[in-house]
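Accompanying notes for the structure given below.
A protein chain is absent from this complex, but the other protein chains hold their places.
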């Protein structure tokens, strides 16, 4: 953030539709018409139309074509793109969700710092974890450190100004488990799919610690993945096979940044907590009794939320069938549901709603954050 | 309705949860505690947790156990139950939808007719169709006649007082197609699955004709299943293998009925038309800027809606992936989405949302009706 | 078997196709034409066309209609049918598998005992288990006792004459777990789905103990569900919610029975072990270099096999994707595959192939048994 303090920076957010997971035409257009400098891109979040589960190859496919495009434009190899631009694809556009990319860049602004709360972004990386650290306290602590580092980079001093923290974290594979075993080390679980939940959970608790949402002492090894009373209302974490460190993107507000974007968030207590979505809109000056009008809807640059079926099997006392459906994965049901609840009030379907919400909001609920342009 | 005029009748609506498609404990409880006379039941609508598509056996399973229970209590064979109680199961509780039964009965009331618009119900049957008539003009016309007959039975004279018409209609099977071919008759399609859409569409257009929603002259053979500009805003039709006639249930309001229930409806222009849901609530005195409060929510006895992916592949200009998903049927996505939109505002998930909305509302939208108890 | 010794009994096996899970017309036909006495039926095994997983309601649906039919014909309530006829439905007819019922009955024979190995059947029940016993050593031991009791009933003294043991066993539900917890007892797992595997595994090990396939001392609590080197080559177990005891059906050969049917079995070492299928056919005199001819195929009354994806993720060193497919459950892939392997050699697709093969054959393999009429 040192640079931004002196020269005035702006966090730009481009939302572009994709026609399929291999479609980079939206980003290419932005680069071709000269409006976006590829070297300014710091993060790309995307909703791709796979199943969002184990064999969802739409995620690496999208990353592969995005890296190829940026590699070509930046004149550097794809791995170098990988280490400088956080790319986090969330699979699953169930219900009416519309596949899209959210491109975050830090661009110089001709205007001075806004002096009012304005969208700020910072990124950070932890060191690489050893397999036996995934899902454990080391991952919690290192993530907390990285969140604070990203906050500092974003020029955000007060944890209350952080509204959304996206983390990409590693998972266990058979090879990684074997490597640890070879050294006599024990991993958190032998179930590779299950390891994703532990890694997401530990990462979310790391965010919660950094933001003062939980007492660090309460976070024990035994609590990770189990004590659902511990959660962050601003973390969104997803596990991927392609890295061994945690990649952290902090979004918040700071008067040191220029531009007309702002972010707000709330916590949905359950999957149909419309009030939380309205609270978020209200904080951005987009309040309405019902669906917001198209002009206000046009101010929205990104909607970011987590979805997860309640473990109780109930929503306000009524049974849901998500856990028992062996044809459609539970997280797919949850994304469709939360997507409908939010789309109803914001009047648009290109929402970044991702599943796997361990320690991210209360059981069956989750964080929601919205980035919108200021009115007037 | 002759009976109701003289003795004062009330349309009772019981909404009972089910723990699985074979669970009749909720209805049994009502019968056991003497609160409900089995002979008074005229219709049972149910959401069951199958896929809502071709091989959804949760529907006949539910019908089978419900008929067995009523057969036992009424002391008559199951087929006699079948011909006196309309049972319409809609498969698919995607997203957060909660499996439940809606039990409609006509019970004597100690109170006089309300004198104000009050929930009224009427049922009627067409003659059995020949296979070659399914999906054609004869089905349209006979359905229109049956709707008017059910209106008359419900004591509703003005089509404006009809708010929801549920139709169960036949479909083609290989055997039925062959029987018609044996007589030299041609059916509307050789595709048995496709015949469901034609039968639903013709039935919906029959409702539209009866209610004056379309010009009867506009309804040609060629228009059925194709001209999406023709639709009913109050029809909900579903096709089943177990009958050859159309079974019609008309729900509306009439001052001749007793009780504190009322019905209202609106038409969702698209899948995220929250305003239509709010209009319906407003007509019932349940208006709110956002989710209705638990006390108002408690007044709701039934929420009935149709869901269908837009053929354009878009929702407000943004791509949906429902038609292209070969893992999850398009109607499953649509139910999850519309369920989320409605659950967000009514704060409950036991909603009767069914798919297959040919000529039932505009492309991608559909009717919504709510039955609620009067306030105060 | 006392009865059979004196009067000469025959085990009859009727294989009838079903047009859907609620179709009992095949059985009704056998009862209507007087060829089968309903009171003689001891077991019905069926393949139904659901997903074979948690929300497969085709199984209880089939049981419900079968019990209703037998209840009507026997003039007794459905629960009495439940306690006298073992009904074991296996969901999942993936690939080319054809839904069907196998009806086992014990009928008087006009012929004397055959004096040669002839199909014999015996059934037995364990006592009801407490929730905390499911998946544990008590279930193993009680199952072993029941197998020996069923053998004795079948007139089989030598374990080598037992070729197939079907077991239906209980599973844990949230309610059962809570009931045990209320008494301070701990269940094997809190995961209700996971409890099915433990119950099937313990039951299979019970069969293995009874048949001398494993050393009883090797079967410890820790081994159940984990030590895959312990297995029965003749057990086929499936878990169901509707019972708390183990229901055991033993099939073998005995000279004390009349009739021309015989059973043989082998163990498939992996999912494509065609040799094991050929060994089984050879033992029945149906050997062929390739697919057996239609006349020999016509001698087959039942094909019974288990299918399970190898935990290694490999088949003969080549990767399979069954475990990683989040759209299709692994057991569904496995049934389709094993169904293809067996159908290729027997030239028919109405095969009783069921999933969930814990301790039933080696990892990735499983038992196969065939019942066929003797030649000449």
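Letters are used for the chains, namely A, B and C, taken in the order the chains are written, and counting of residues starts over at 1 for each.
We adopt the following convention: contacts are C-beta pairs under 8 Å (C-beta built on N, C-alpha and C of every residue); 3 or more make two chains touch, one makes a residue touch a chain.
Everything numeric here is computed off the predicted structure, so don't read it as measured data.
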From B:53, B:68, B:145 or B:181, residue that would touch the chain that is not displayed: B:53
Omitted-chain contact residue, chosen from C:54, C:228 or C:272: C:272
Hidden partner chain, touching residue among C:22, C:46, C:60 or C:95: C:95
Where the missing chain touches chain A, by residue: 20-22, 49-50, 55, 57-58, 60-61, 64-65, 68, 327
Residues of chain B in contact with the chain not shown: 51, 53-56, 321, 324-327, 329
Residues from chain C at the interface with the omitted partner, ascending: 17, 19, 49, 51, 93-100, 271-272, 274-275, 277-278, 288-291, 315-316, 318-322, 324-325, 327-328, 332-334, 336-345, 347-350
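Everything that follows uses one rule, which is that only the chains that are shown with their structure count from here on.
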Cα-centroid distance, chain A relative to chain C, in whole angstrom: 48
Distance between chain centroids, defined by C-alpha means - chain A, chain B (Å): 40
Touching two or more other chains - residue numbers and ranges from chain A: 51, 321, 324-325, 327
